[in-house]
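For this depiction, one protein chain was excluded, whereas all remaining protein chains were kept in their positions.
Up next, subunit A:
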Amino acid sequence: METVKTVPERNVTVVPEARKKRKWTVDHWLAAAFLTPSVVLVFIFVYGFIGWTGYVSLSNWNSLVPDLSFAGLKNYIYLFHDFRFQADLRNTLVFTVLFIGVVIVLGQLLAILLDQKLRGESIFRNIFFFPMALSFVVTGVVWQWLLNPSTGVNLFLKKFGLDSKWYTDTTILAGFHLGKIEFGVPVAIVAVVIAAVWQMTGFAVAMYLAGLRAIPEEVREAARMDGATELQIYRKIIIPLLRPITVSVIIIMAHISLKIFDLIYAMTGPGANFVTDVPGVYMFETTFRGNYYANGAAIAMIMLLSVAIFIVPYLISSRKGGS
């Protein structure tokens, strides 16, 4: 509030033009007045609670009775020695890489195809975008049915001699031992990635389509004049021009995949041998089933940090770019 007040006052003294400054002051006051309640609420309910979670994660509160005595990094050390949490980190990494990679490639491809000025484009746009309207829980349940080894598409696949286990598969591809876990790509994660991609690709398509439409036709025409083929135009001009959109898509998808909970909880749960477990599910079970509040808070803090690793550089760079 203090800083907000000083700005218009300074303007009153410095700027000589009376009409301009008064209007500006009112707007400024209004903006401040409208924003203050939400700023206060965000500070309490977002940053205050992040702080509280951080505080709990350093305490001994691991039963129904609150115990806020200082435990140092005990909860964090326990986690990184824990088989389940190591598996979670592996799963998150694999899931994030596969999920973002497929969403970007598929999103770009579909957007470029849609951009070919075909008929009934809006119908296709809607078809691709509709899955976004569902909640992850619904997606999870539906895909769980579809990929169930003994029902759904698998009955069809069995006729061709394919006996896929999908999310019940516990094998880990290209595995080598790292810490307590086998490090590699758990096959079961692929099933979850399919469901997540199905849901989120439409969003990437919409983003890329907007990006494609923002590229002026003159650019393409100039390239054609220079004798570039359509393929070259896309490879050398269009796709590089879409890079800022790719960055946005990565940021948005990364924060979804790093804190994903509902899709996994509805679809597979932790999975046998924790092949589809993620920190979100572990946090929920630790805190609310086992009553290990401090351990749960520590998992939550690690999730926050992992998202921050993606978001903070983006915020800094976009701030620099803006000013």
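Quick note on the criterion: a residue touches a chain if its C-beta (ideal position, glycine included) is under 8 Å from a C-beta of that chain, and two chains touch if they have at least 3 such contacts; residues count from 1.
Operating definition for what follows: contacts and distances are computed from a predicted model.
This figure omits one chain of the complex; the name its UniProt record holds, of "Hydrogenase (NiFe) small subunit HydA", "Ferredoxin", "Probable sugar-binding periplasmic protein" or "Acyl-CoA dehydrogenase", is "Probable sugar-binding periplasmic protein".
Screening A:106, A:252, A:272 or A:311 against the full complex identifies A:272 as the residue touching the chain left out.
Of A:26, A:46 or A:247, it is A:26 that touches the chain left out of the display. Seen across the whole complex, the unshown chain contacts subunit A at 26, 30, 33-34, 37, 62-66, 83-84, 144, 148-150, 165, 167-168, 170, 268-275, 284-292.
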